[in-house]
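Could you have a look at this structure, given as structure tokens, before my questions?
Missing here is one protein chain; the remaining ones are kept as they sit in the complex.
Up next, chain A:
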Amino acid sequence: MTGNPYQSHDARILEVKDLTPREKLFTLRFIDPEINESFTFKPGQFVIVDVRGFGEFPISLCSSPTRKGYIQLCIRKVGRMTKFVHKMKEGDVVGIRGPYGNGFPMENMEGSNLILVAGGLGMAPLRSVLWYTLDTGKYEHVWLLYGTKAYEDILFRDEIIHLLKHGETMNCTVKMAYEIESPSCIYLERGFSERVCRGVVTDLFRGESFDIENSYALICGPPIMYRFVIRELLNRKLSPGRIYMTLERRMRCGVGKCGHCVVGTSVSMKYICRDGPVFTYWDALSTRGLI
């Protein structure tokens, strides 16, 4: 059977890096050089990771398509399969199929400001956007507003600190809010008093003026975050069509067959895997249950 969409391709783990006690960054390369060469994607898309004999699960691509030859996945250990993957080492092989989903419309947003709002693990897909904007240089100014629980939970900490220090030279402003106080956080807050604070991600909007007319917002985080962030953006008169969010649902097939990710009602039903996972706020207004 050729062209079986459920058939994954072998990818070798090149590197495993601990990001936090719960999250690891896996760098992978497809074993078949042709696939490795041709594999490309859009920030916001995801793949299905196939751990043979154990099952499959969806994970966002957190590297950027501008960097060829490898992909990166940031995987949080939450259950049976992710625990298994966390035990894997350099040189081990997993299956990868995809990329799936629509991704962010990066080309349409060229020349605009991007306001990236990340909560927790939502940092993973937005890191792909961030890298993409920095690598292509086609965007006016990029803000990253990142809300995290504690210092130990900061994903891609080195990169975040680097951008806190040097971001402005690349038209990139990084701001971070943490919830749990610790000496490291206080140290960070002292160093970057204008950009690091104790609080939640919406606190980072305070005192920031965006050129709203020329901006897009890209949001990814836990379900409860969306409502608050969207309210903040709407208050600032950002058009609902310029608010993009990426959503999570249970997924099995990733290609619009298994029915698990379907949301909506009789007038509008969407498959998160195929019609999303990126939606605008207009979509949320017309499809019940999206957020």
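The rule we apply is simple: a residue touches a chain if its C-beta (ideal position, glycine included) is under 8 Å from a C-beta of that chain, and two chains touch if they have at least 3 such contacts; residues count from 1.
Definition applied: contacts and distances are computed from a predicted model.
Colleague: Out of "Molybdopterin oxidoreductase, 4Fe-4S cluster-binding subunit", "Hydrogenase", "succinate dehydrogenase" or "Roadblock/LC7 family protein", which one is the UniProt protein name for the chain not included here?
Modeller: "Hydrogenase"
Colleague: Taking the entire complex into account, which one of A:I180, A:L234 or A:M269 touches the absent chain?
Modeller: If we include the chain that is not displayed, A:M269 is the one touching it.
Colleague: For the chain left out of this view, which of A:N36, A:S60, A:T82 or A:T133 touches it?
Modeller: Only one listed residue reaches the unshown chain, and that is A:T82.
Colleague: Pick out which of A:P33, A:G55, A:G191 or A:G241 touches the chain that's been left out of the picture.
Modeller: A:G55
Colleague: Tell me where the left-out chain touches chain A, residue by residue.
Modeller: Counting over the whole complex, chain A touches the hidden chain at residues 1, 3-8, 52-56, 76, 78-79, 82, 93, 95, 223, 248-250, 252-253, 255-260, 262-269, 288-289.
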